[in-house]
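The structure under discussion appears below in the form of structure tokens.
With one protein chain held back, the other chains of the complex are shown just where they sit.
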Amino acid sequence: MSVAAQDTAVSTGRITRAFIYLILLLFALFYLLPLYVMGVNSVKPLSEITGGNMMALPKEWTLDPWRSAWSTAQIGVNPTGLKPYFLTSILMVVPAVAISTMLGAINGYILTKWRFKGDTIIFGLMLFSCFIPFQIVLIPMARVLGMLGMAGSIQGLILVHVVYGLGFSTLYFRNYYAAFPTELVRAAQIDGAGFFRIFWRIMLPVSGPIAVVCVIWQFTNIWNDFLFGASFGGTTQPMTVALNNLVQSSTGVKEYNVHFAAAILAAIPTLIVYIVAGRYFVRGLMAGSVKG
Amino acid sequence: MAALPEADFRTKLQDWLPKLVLAPSVAVTLFFVYGFILFTVVLSFTSSKMLPSWDFVGFSNYVRLFSLPHWHVALKNIAIFATLYIVICTAIGLMLAIFLDQKIRGEGVLRPIYLYPMALSFIVTGTAWKWFLDPGIGLENVMHQWGWESFSFTWIKSNTMAIYTIVLAAVWQSSGFVMAMFLAGLRGIDNEVLKAAQIDGASNWQLYRRIVIPLLRPAFLSAFVILAHLAIKSYDLVIALTGGGPGRATEMPATFMYSYTFTRKEMGVGASSAVIMLMTIAAIMVPYLYSELKEKKE
Partner (left out) sequence: MRKMTKGFASALALTAGLSSAAMAEDVEVLHWWTAGGEAAALNVLKEDLAKQGIGWIDMPVAGGGGEAAMTALSARVTAGDAPTAVQMLGFDITDWAEQGVLGNLDAVAGPEGWDQVIPEALQAFSKHDGHWIAAPVNVHSTNWVWISKAALDKTGLAAPTNWEELIAVLDKMQENGITPLAHGGQPWQDATIFDSLVLAQGSDFYKAAFIDLDPEALGGEKMAAAFDQLLKLRTYVDSNFSGRDWNLASAMVINGEAGMQIMGDWAKGEFLKAGQKPGEGFICIRFPGTQGAVTFNADQFAMFNVKGEEKVKAQLAMASAIESPAFQSAFNVVKGSVPARTDVPDTDFDDCGKKGIKDLAEANTNGTLYGSMAHGYGAPAAVKNATFDVITAAFNGEYSDGATAAAALKDAVAAAQ
């Protein structure tokens, strides 16, 4: 991998390099623009926003919108801000990501190292399940959750997210393990290692990079989900539902500065995951998932 | 002698264990995905309104579906959107990956900047984009305030152009992710191959076109799966940005399906639109999955 991690050997001229830097910087501006708009407007008083310049720096800096979004904004009948909803989201996201990643890993392991007749069809079925539109599963899923007694609970949400996250997590791990030499597994078998032992001792220790990819993907999708959270969360609502409640009030006065502050707050966990794990992310993709 | 049957049992168990461990995932997928698809298919032949009912009406939901002008608008829009979105994201992603791969100073800063939009949901960024594209408060207004009076950018207000603003925002969100996939692919290419070609006198352009890009084929395919998946599920994006407007000009199958099933209480029609969507996705994805999975067997 040390060889693979190098930059390209292609060399370029000075003008070309200047051009490349220019393009890269322009794109960086393009990607940062919405974040800038949100950030700069979240520290302005409301009066400066309505009727002011969207791009201008605040004339009067204020952190009140942030305080309000975090702890005092009215969400439903309770003036709690977003704070309490974070806990629900974390209690939902962490187990859902952990379970779907573990299941994806073990499925990928079986589908590549313990192959059997029909395994490709099974994988194909699981992969195609990534494309199911979530709108159509709402009603039957509600029925099933009701029958399981999990309606309106965090467990129910975890179940839903695990079920619909399986396709992608299996895809990632299967492609990653496909590149792992099967001979090592066979050799371990001859030495008497069993199914789980091989998984724990041989496969898992090398799975770091792809686990990062899988965790990032699942974390992002589950954290940002609104449809399932609003429909199955009941009174234990995740963050996105609270955020939506804050910004979408139909007939109230819109406090845009608070909305933007709340929007950034709600995104902080995913942003942290991206920034912290981001450097391993490319490495993880490189190590497996892009090798068809 | 007594040990033999036990060993036999253990080998058998080892044979069966993988299948046993896999079974729950398969069962869950069959039930929650394919069972629910079947449920939707059945629903599409019933007169269900607000909640499912089991009063069968044949193909009349499909007849009604295709008589609705919105549905045709939605189909046209998803065709435009998916094509442009996949092509542009791939092009930008590839370009940025190649550029970033040129021993760029500050790569560590640029990469997360390109990637972060994928981490945000459109509930979050929708308002910012809506503002930015709105001529009254967004880019156009800012340009006017900065003295460029003739500047005009009114796509989001135009029946014909609004769909392209959705493409723009969607590209913003996912092109960085595609960049990461290509960058990973590029970093996986053996530099010796490139050096050899350089010695043979190939220009940079030729090098990328003839050698590097063909080697990235797996990355192209993964990018395609992920982008197609995101394109089909583009619901938040449309709702946040245009709400399906101006008029109904940016209706998409996902918004159509949702509004007929839940808002308009014509669940049968909503289900039939879902079935058509699934069939279209299957028609595109199955041959692709088939060729992909078959190749890997070699």
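For clarity, chains are labelled A and B in written order, and residue numbers in each chain start from 1.
Operating definition for what follows: contacts are C-beta pairs under 8 Å (C-beta built on N, C-alpha and C of every residue); 3 or more make two chains touch, one makes a residue touch a chain.
All values derive from a computational prediction rather than experimental measurement.
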item: Partner chains on view for the chain not depicted; value: A, B
item: Option touching the unshown chain, where A:Thr62, A:Thr120, A:Gln155 or A:Gln189 are the choices; value: A:Gln155
item: Option from A:Ile20, A:Leu35 or A:Ala73 whose C-beta touches the chain left out; value: A:Ala73
item: Candidate in contact with the missing chain, chosen from A:Ser207, A:Thr236, A:Asn257 or A:Thr270; value: A:Thr236
item: Interface with the unshown chain - residue positions in chain B; value: 49-51, 64, 67, 70, 130, 134-136, 154, 156-157, 159, 242-243, 245-249, 258-259, 262-266
item: Touching residues on chain A - with respect to the absent chain; value: 50-51, 73-79, 91, 94-95, 98-99, 102, 106, 138-139, 141-143, 145-147, 151-155, 158, 230-232, 234-237, 241, 244-255
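In this text, only the chains that are shown with their structure count from here on.
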item: Of chain B, residues touching chain A in the complex; value: 14, 17-19, 21-22, 25-26, 28-30, 32-37, 39-40, 51-52, 92, 95-96, 99-104, 108, 110-121, 123-125, 127-129, 131-132, 137-138, 141-142, 145, 172, 176, 180-181, 183-191, 194-195, 198, 204, 207-208, 217-219, 221-222, 225, 228-229, 232-233, 235-236, 253-254, 257-258, 261-262, 267, 270-271, 274, 277-278, 281-282, 285-286, 289-290, 292-297
item: Sites on chain A touched by chain B in the complex; value: 3-10, 12, 17, 20-21, 23-24, 27-28, 30-35, 37-38, 53-55, 103, 106-107, 110-111, 114, 116, 120, 122-141, 144, 163-164, 166-167, 170-171, 178, 194-196, 220, 223-224, 226-227, 240, 243-244, 247, 256, 259-260, 263-264, 266-267, 270-271, 273-275, 278-279, 281-287, 289-292
